[in-house]
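First comes the structure, then the notes that go with it.
Here the complex is missing one protein chain, while the rest keep their positions.
We call the chains A and B, going by the order they appear; numbering starts again at 1 in every chain.
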Amino acid sequence: MLLIECPWCGPRDEQEFGYGGEAHIVRPADPHALDDAAWGEYLFMRTNRKGAHRERWVHSEGCRRWFNVVRDTVSHEILAVYRVGEAPPAAGRRGE
Amino acid sequence: MSEQPFRLFAGGRVDRERPLDFVWAGRRLQGYAGDTLASALLANGIHLVGRSFKYHRPRGILSAGAEEPNALVQLERGARTQPNLRATQVELYAGLHAEPQNCWPSLELDVGAINGLVSRLLPAGFYYKTFMWPRDGWMVYERFIRRAAGLGRAPSEGPDPDVYDKMHVHCDVLVVGAGPAGLAAALAAGASGARVILADEQSEPGGSLLATRETLDGEPAARWVERALADLGAMDEVRVLPRTTVFGYHDHNYLTLAERVTDHLPPGSAPDRPRQRLWKVRAREVVLATGAHERPMVFAQNDRPGIMLAGAARTYVNRYGVRPADRALVVAADDGAYAAAVDLADVGVEVTVVDVRAQAPACAEQARARSIEVLAGHGVVRTFGGSRVRAAEVAPLDGTGAGWAGGARTLRCDLVAMCGGWNPTVHLFSQSGGRLAWNAERACFVPAEARQRVRVAGAANGTFSLAAALTEGRAGGDAAARAAGFSGGADVALPAAEEGAEPAPTRALWSLPTRPPGGAPAKHFVDFQNDVTANDVALAAREGYRSVEHLKRYTTTGMGTDQGKTSNVNALGILAGLLGREVPEVGTTTFRPPYTPVTFGVLAGRDVGALADPVRTTPMHRWHVAQGARFEDVGQWKRPWYYPRPGESMHDAVSRECLAARNAVALLDASTLGKIEVRGPDAGELLDRIYTNGFKKLPVGRCRYGLMCREDGMVLDDGVSARLADDRFLVHTTTGNAARVLAWLEEWRQTEWPELRVWCDSVTEQWATASLSGPFARRLLGELTRDIDLDPEAFPFMAWRAGTVAGIPARVMRVSFTGEQSYEVSVGAGFGLALWTAIALAGERYGLTPFGTETMHVLRAEKGFIIAGQDTDGTVTPHDLGLGAMVARHKDFIGKRSLARADTLRADRKQLVGLRTDDPREVLPEGGQIVARAGGRPPVPMLGHVTSSYWSANLGHSIALALVKGGHARLGESLVVQLPQRSVPVTVVAPTFLDPDGERMRG
Partner (left out) sequence: MAEQHGRQSALAGLGLDAQARISTRGAGEAGVRLGERPWRAQLALRGDPESEAFLTGVESVLGVAPPTAPLTVSSRRGVACLWLGPDEWLVTLPDRREPRAIARLEERLAGLHFAVNDVSHARTVLGLAGPRAREVLMKGCALDLHPRSFGPGRCAQSSLARCHVLLHQLDAEPAYDLYVHRSFAEYAWRWLCDAAAEHGLAIVAD
C-alpha cells in the first residue's frame, strides 16, 4: 500500500485517497469550438506514461482536497506532491 | 504412553518438568513444553510423517523450520481443523491432535505408493500436458489425481470459533528476525531511542543461537539472548513480537506480519484473546535479519525418512534435546555439516562424514578429533530403507563430480544429515523489489541492490560467521535508526564470539551423478513437496524450457506451499549445468507474499459476521423493524423493502401498498437520499455547469429536477434541488450516489474552477425525511402543521417551505417521485422517529400505509420516472431517456459537447421505452433480452433489454421499461423478449403508463 503525502494532512495510507487519473488535462474553454476528433482527444486520450507520471489524487477520507502527485509508474516511488494550481516541480519532468 | 526413547537426559530448551500428551495419527504420545510437533515426534523415534504428493513415497521430517516441504500435517478437528501446517513450526501443547494428511488410505500402508512403480506415467509436465491436451483430459483425471494426492482438508464445519485481530502500527525501524544479527540490530536501533519492532517467527527469540553450542562472552549463546531481551524489554519504544511471521513486504515499506497469539495453547483455552493477529506495519526503515536456509543435496533416493538437513539434525540435538539416530551419515558440500557431525557425535551418535569436496576443510579437524571418519571427495550413490533409511552407498567422485571414480561401499545408518550449502533467506528482500547477486564462493544468491529503505544483515546477507553477523546487525540497526533521525546505537556492546577456522568454499555440486556404478538409475529429488526430480529438470531442458520461470511452470518445482525454499536454487543449478551456463544467467525466481501460508481468518480479522460491512440505518429503523418490514440492501443502507402483514406474500403487500398510495395516503422513509448544501455567490453558476438544465434562475422557495452527465455525455445522476436562498441550494442525489456526487462537485470546483466562490457540504446525515404520497397527503399533513400554508396556491408543486411539523422544526418539499400529491418532510435526524410516529398516529384515520422501496419502484415506473443506475448504466444520454427537453441550449455544462458527437447522435442508440406484454399478467424478468421476432437462426441480433419490470396493481397489468435500439421510433411495434425456454411477445409503448400530464401530483 502506497504512503501518500497529503499536502495538508501529511503521509497517509493509500486507502484514504481516491485516484483521479492524469493531471494537467485542461478542459477546453469552448468545447463547441472543437471538432469531434479534438474533443475525443481531450475526453479519452491519456499518456499512460512509463516512469514519472503526473496524476491527481483526492484525500477522500481526510481533508477532501484534490492535489497532484508525481509517481514513478514502474517503482511506485512518489517523486513529488504539489497542490492544484501549482506548477509541477522540476523533478516531475523526469522521464518526459 | 511412550517414554520418548530418543530424548536426551539433559540439554536443550525443552522443559522436562512439563510433559505434554498429544495424539499423532491416532497414537497417544508424549513430548515436552518447548517442543515442536516435529521434535516431539523425533523424540518418539517417529520419522515417517507423510507421503509425497505425486508418487506417494514415504517422507520424513527434512528441516526444523519454515522451509519444511514434507512434514505437513492436519492439525485439530472440527471447525478448528487446519491443513498444511508444518510440523516443524507447530508448537506442542497439551492435547494436541494431528494427522498426517497425504497418506490415503494410511500412513504405513499406502496404495498410492504403487505410483512409485508406474512413475514413468507421471513425468515432468504431466499436469501441464494434461491441461493442454486433450482438452477434456483433465476432467477425467482430476478426480483420481486429487483423491490420490490427498492435500489437507479445509474445515467443513463452521463458523470459525476463533477471533482474529489486526493492528496498524508505525515504527522507525522494523527488524525482521531475532537471531544474532537481528538482536544486535534491535539493540542498536533501540538504544538510539527510535521506535523499533523486532519480529521473529519462532516461539522464542534467538534464532540460530538457540541451536548452537557456540559461546558468546564465554557463556552459552542463549545466555546472551536472555540479556539482550532484557535490555530490549527495558526500552520503552521497542516492541518484541515472537511467534510473528513477517510474510509480506509491500510498497513504501509497508509490511504485513502474522502473529500467532494463542496458537501455542490448547484450542479454546484463551477465549479472551485473539487466536492470531495481523500487524500492518509502516516502517521508515527495515533491517532484514532473516537468516539462511540450508540446501538439501540431490542424490539417488535422497527422500527417505531419516534423511534431513544437517542443521536441522543439529537443532534437534541442541535445542530440543533429541538424539535423532544411532548412526548418522553426514554429507557435506559446505563446512556447516561439520558442526552437525560434531554435535551428533557428542550425544553418542556414531558418525561418518562424506564430503563432496576433494579436500576436507580445516574444520574437519574437530570431527577427526572425535574419531569421526571423514571421506573427502566422496558422494552418496544411493540409499536403502523403507519407512526409514537404514543404509547408504558411498563412493569416490571423479574430478568433475559427474561420475563415480571407484566402487561403492555400503554404510549402515539411520540418519543421513546433508548440507549442500546455505541460501540466505532473501524472500522479503526480493518481495521489496531488491535485486539479488550470485555469490560464487558460497554458491548462493545474496541481496545486492535495494529498491526500498531496507538493509540486510547476517546470514540473510551471506554473512555466515557469528562474529561478523553480530557486527553487521549492529551496523544495520544503527544505520537504519540514523536514517530515521536517531543516533547513538553504534556503541552498543557486542559479545565476543569464538574464533572459528577459516571456512572453505562451498562446492556447488547441484546433483550427484545420476548413473550409479551398476544398477538402474533412481530418483534424485529436487523438490520434495511437488516430487520433482533431477530427471524432470533435465526433461524440461531437453524440451526447450530454458528460463527458470518456464521450468517452474512445466515441472511445478517451487510451486508448492513451501514455495521451493529448499528446492529453487538446486533446480536452478541443475538447469544451469544442463544448459552450460552460469546460475545467475539462468535467473532467479521472484518471491511473492506470503513467505509462509497465512490463514484466511487473520486476513479477515474482525471484519466478519455482523461486522463484515457497516449496516447503515435511518433514524426510523427501529419502527420499521417493529412493523415487520422486510429490508433491502441499498449500498450499505438497510431500507424497508415492503411491510408484509401476517399471511401476506410480497406480491400481496406491494399491491396493497401501491393501491394505498394512489387511493389514500402512504408513507416512505426517504432519509437515505444524498443531500448536499451548495453555498456561495456562485452556487447557481456551479449547478448550471454541472446540470444539463438551468438553475441560476430558479426562484428562492422553488425546486427543480435536474440531470447531470459525465463529460462523455452519459447520465451520472439525477435529483431535485431546492433553492434555499440566493446563494444557497440543497442538492439531492440518489441514495447510492451521495458520496460520488459530492466528490464530483468537489472535483470540478477544486481542480477546474477554483475561481468559483462556492462551498459544497454533505448534510445527508443531518436530516431524516418522511415522504407522504397520495390523495390525502395534504389533509394529513395539515393536521400536523399550523405554520405552513398548504393551500396549493400558496404552496404549489415543486416548492418548499420551512415551518414546524408535529412541533418539530421542519423543511417540507412538494416534490413527487410517485406521481401522487406528495410532500417530503425533513427534520433533524434525531427527531426522525418522533416525526415518523406522529405522522403514523395522525394518519391512522386516513388509512396511512407505510411503503417500501419495492412499491416506490412500481409507482415511479408507472409514471416512467427513471432510477439512475437501474434504467441507466453509464451508456445512456438524456436524449436516450427521452429527456432532451432538459438539455439547455444556451449554456455549456459537463457533457454537453459529447451530446453532439457523431456516436451520441446515432438514431439507433438504445432508448428508453415502455413495454406492454400481450398477456397482461406476464411480468417480464429484468435483464430480459429483446429481439425482433421469435426463433431465427443464431446469432440473433439483440435490440436491447428490460431495465425495470413490475406488476402494477393500480393498472391491472404488468409494466416494464426497457432500453431498445432506436426505441423512440418503434412505438407500437411488436417485439419479443427472449427467455431461456420461451418467447414473450411485447408491444413498444411510451414509458409513461399513468397520468401522463401529471395532474395527480400537481393537484
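By our rule, a residue touches a chain if its C-beta (ideal position, glycine included) is under 8 Å from a C-beta of that chain, and two chains touch if they have at least 3 such contacts.
Nothing here was measured: the structure is a model prediction, and the numbers come from that model.
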(message) Using the touch definition from the top, which of B:Leu579, B:Val615, B:Ala794 or B:Ala900 touches the missing chain?
(response) B:Val615
(message) From the list B:Gly78, B:Gly95 or B:Pro681, pick the residue that touches the absent chain.
(response) B:Pro681
(message) For a quick check of understanding: of B:Glu157, B:Glu219, B:Glu585 or B:Asp607, which residue touches the chain that isn't displayed?
(response) B:Asp607
(request) Among B:Gly233, B:Gly386 or B:Gly830, choose the residue that contacts the chain missing from this document, as touch is defined above. (result) B:Gly830
(request) For chain A, enumerate the residues touching the unshown chain of the complex. (result) 8-10, 12-13, 15-16, 61-65
(message) Residue by residue, what part of chain B touches the chain that was omitted?
(response) 165-170, 195, 272-274, 280, 282, 605-607, 610-611, 613-619, 621-622, 637, 677, 679-681, 757, 759, 761-768, 807-808, 828-834
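Please note the rule applied: only the chains that are shown with their structure count from here on.
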(request) Going by the contact rule at the top, pick out the chain A residues touching chain B in the complex. (result) 1-3, 13, 18, 20, 27, 30-32, 34, 36, 39-40, 43, 56, 58, 60, 64-66, 75-76, 78, 84-85
(message) Taking the touch rule as given, give the residues of chain B at its contact with chain A in the complex, in rising order.
(response) 250-254, 282, 433, 451, 711-712, 743, 746-747, 750-752, 754, 892, 896-898, 900-902
